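Removed from the display is one protein chain of the complex; every other protein chain stays in position.
The chains carry the letters A and B, assigned in the order they are written, with residues numbered from 1 in each.
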Amino acid sequence: MSQTILQLSEINKRFDGVLALQGASFSVFAGEVHGLMGENGAGKSTLAKIIAGTIAADGGRFFVDGSPVTINDPHDAQRLGISIIYQELDLFPHLTVAENLAIGNRQFKERKFVRLADLDRFAEPFLEQVGLTCGPRCAVRSLSMGGRQLVAIARSLSMRARIILMDEPTSALFDDSVERLFNLVGALKQQGVAIVYVSHKMDEVFRVCDRVTVMRDGETIGTRAIQEVSSAELIRMMIGKEWQARDCKPAISNDETVLSFSDLTTAKLRDVSFDLRKGEVLGIAGLLGSGRSEIGAALMGLDRWKKGQIILRGEPASIKSVKKAMEAGIRWLPEDRKLDGLMMQMSILENGTISDLRPLSWFGFVSRQRERRAAMALFGSLSLKFASTSLPVGTLSGGNQQKVLLSRCLLGNPDIVFLDDPTRGIDVGAKEDIYRIIEQLASQGKGILLVSSELPELLRCCDRILVMREGTVAAELDAGHTTQEEILTLATHAPAQVGGPA
Amino acid sequence: MKSAAAGSAASFWRRISAQNRDVLKSVGALAAICILAVLLSPTAANGSYIFLQLGNLTDILRQVSLVGIISLAMNFVILTGGIDLSVGSILALSTTVVALVLTKWQPGLSYSIEITLAVLAALAVSTASGALSGAVIAVFDVQPFVVTLAGMIGIRGLAKWLSSNANVDVGFGQDVASTFAAIFRGKAVTIGCYVALAIVFAVLLSRTIFGRYVRAVGDNERAALYAGLPIRQVKLWVYSLSGLLAGFAGVLYAAENHQGNPNAGVGYELDAIAAVVIGGTQLSGGKGTILGTIVGTLMIGVLTNMLRLNNVDSNVEMMVKGGIILLAVAVQKQGKHVR
Partner (left out) sequence: MKMRLMRIMGLVLLTTIAISCNRPSPNKRQFFVAFSQANNAEPYRAAQNELMTKLFAQAGDVKLVIADAQQDNSKQVAQVETFIRQRPDLLIVAPNERAALTAVMGEAMEQKIPVICLERDILQPNYTTLVHSDNIVIGRMAGEFIRDYLINKYKEPKGAVVEMQGLLGVEAAINRHKGAADVLAKYPDIKIVADPVADWIQARAKDRMTEVLRGHPSVDVVYAHNDPMAVGAYLAAKELGREQEMIFVGVDGLGGPAGGIKKVEDNILAATFVYPLCVDKTVEVALQMLRDPNFHPEKEYTVAPQLVTPLNAAELYKQTRLTQ
């Protein structure tokens, strides 16, 4: 019989006057995988952080194993056996795996002088449990995202966690690591560990979860057993109304080529060649590090071209800096919106207009009126939701932040747009908005390059898909006539092995 | 996300940008210190508070003007995430150059032309010094702390070399040097320059493209690069402005003190940084206003004056100053949750 291991009742939380959680309540059984879904801003990350003690709730009660407890800080949570694995993985990249497990861990007996043998002995059983093969002494920074996530899970296990919260665990993983994760989750279930699985991804939730709780606008709308509910119903609970998925396939693509890469070689790319036509959406798939983002870097003049050419509207182009690229009508959306895109302390308005201030100014003085008008028009067309444009951009949800960056690109009215993983870590509603925008841009005749880790997204939105592997183009596929398996195979194996034994 | 309810004062407080909120907090602190100064102020023979006498208040303004002018540009430098340790030495160089030109150069031109040229020479040399630091920082990507530290040492050496380590006296007579001093030393001139420059720089930061770029570069340099901003130019300009304003302060210093002094300005860079930091600008860059810097400058000025009117030992004065800086920064950190 499944017993309730964790119960939350009437949790409230206010940030800066905005109500983030209102009377949130739900409960988790031991040994179950409990999904937590909702749009961004619904409050799921906040709730997870409150359970983990990172943030303190303003009001409400907690019960662990039926007894009331208080959770005011991470120490309380750790003592109660609660552990959280963040989307961004709060590991120390310069330290070893074992050190990451031991730091701040009540289960590890700290002594004045740290003995490596002690660390190894402490870490090994948990590494085995999660299936990490590299050993306790390898540096975390040498691991892939998937490996790092296993380290994070091992750390939670080493804290004798009985409740593990996972916040968007697969957002940075490519498909094979995802499988590994699911297997691990299943194994943990068997051991009686309860897992709260925060995610946007419908198919994953249906795959691993036993029950799911949906949140909307800071409230818990309801909990359902996964066999008894449909994705349409979950979506209805998340956004509060009926909603239809739409195809984002662009209308027609012209035959006119706007951009060509011709044997382009940089430090990280080798002989990359492809064409982009007017009004076309060209997808770029591949593992992390295969050269997808590097195409953008080369296009924007950030990486030096060693060999080859870029041909723009028929003429060979010389792009030496980001400014030159922008002047040539190329804009881009960098991969990591927090590190590479936003100026977090500046306002929403300022972030949107920073690349195109000259046309909005008079002899160097920014015309607030003109700026406001231009930005609001663009924000409106992107369905950007905000309280006031003078608030710092950090107050927005991930999806809205991405829209601000998109505005920045589009304000300059570019001909070619390079989007690097634009829907990473954002919710369903905002994702659909972005797909709609991509469709619109294509129909306006812009050439779009779309890098993505989500294969279904690529198949949905693109005309053709470029598969990158190890810095070069492995294949060029027609999106209408290919499958996820084919793309994945091309991205991971050399051509001679395609079609051979898997 | 729901937007906050409109209409009430509480929601107004929430809606104004975090930046303005910090400035209001600083102004409040300044007001508090002024009130304290009045309470502790000695009284004159006619019963009025000495602190509030117009003469005393303008004294304070004059006393903070030089460091205040330097702080304006230091604010810009710190906003880009950098720092300029060489401003004290540039001030010394500027005083030396202007005094040397006025006393040693006898071209027989009219006084106004000579004075103008001398001042321009000092400003040119100062701006060039700043530009040199800026170029090394922008082009070779060397850390500003290191580059301006080298500047601090080297530029003072240059000043000492130019004057053979002596002071260049500007007299009280009728010659061109004395006339220069008479014109520029007045309280009104000094305060006027500070106010004028403060307005210019406030407008520069809040209303111009350049001001936006400065904040963007300090906020997230990588993102600024990826957004196509001219990072190198911004940095070069910012350090050049720092040199220019230090030069300006140096010219005023030479007039006030009637001397070119290669040993002047020691520690001014730290006073400027203190004013900027108390005013709410963070050393990591991206966040700060000119009004905040002015408030920080005034806070130090009022505090020092309050202590001096009460004849507090100058060493205790320094300890109190240090304490205020810590307190000011701690108050700013208060109320900011970890994102």
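Methods note: contacts are C-beta pairs under 8 Å (C-beta built on N, C-alpha and C of every residue); 3 or more make two chains touch, one makes a residue touch a chain.
Everything numeric here is computed off the predicted structure, so don't read it as measured data.
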{"item": "For the chain not depicted, the shown chains it touches", "value": "B"}
{"item": "Of B:Leu109, B:Val146 or B:Ala166, the residue in touch with the unshown chain", "value": "B:Ala166"}
{"item": "Sites on chain B contacted by the missing partner chain, in the whole complex", "value": "36, 40, 42-45, 50, 53, 55-56, 59, 63, 66, 165-167, 169-172, 185, 253, 256-259, 261, 264, 266, 304-316, 319-320, 323-324, 326-327, 330-331, 333-334"}
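By definition in this document, only the chains that are shown with their structure count from here on.
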{"item": "Euclidean distance of C-alpha centroids - chain A vs chain B, Å", "value": "44"}
{"item": "Sites on chain B touched by chain A in the complex", "value": "1-4, 10-11, 14-19, 207-210, 212, 215-216, 219-220, 222-230, 286-287, 337, 339"}
{"item": "Chain A to chain B touching residues, read off their complex", "value": "15-19, 41, 55, 217, 300, 302, 321-323, 325-326, 332, 334, 339-347, 350, 354-355, 357-358, 361, 364-366, 385-388, 390-392, 394-397, 400, 408"}
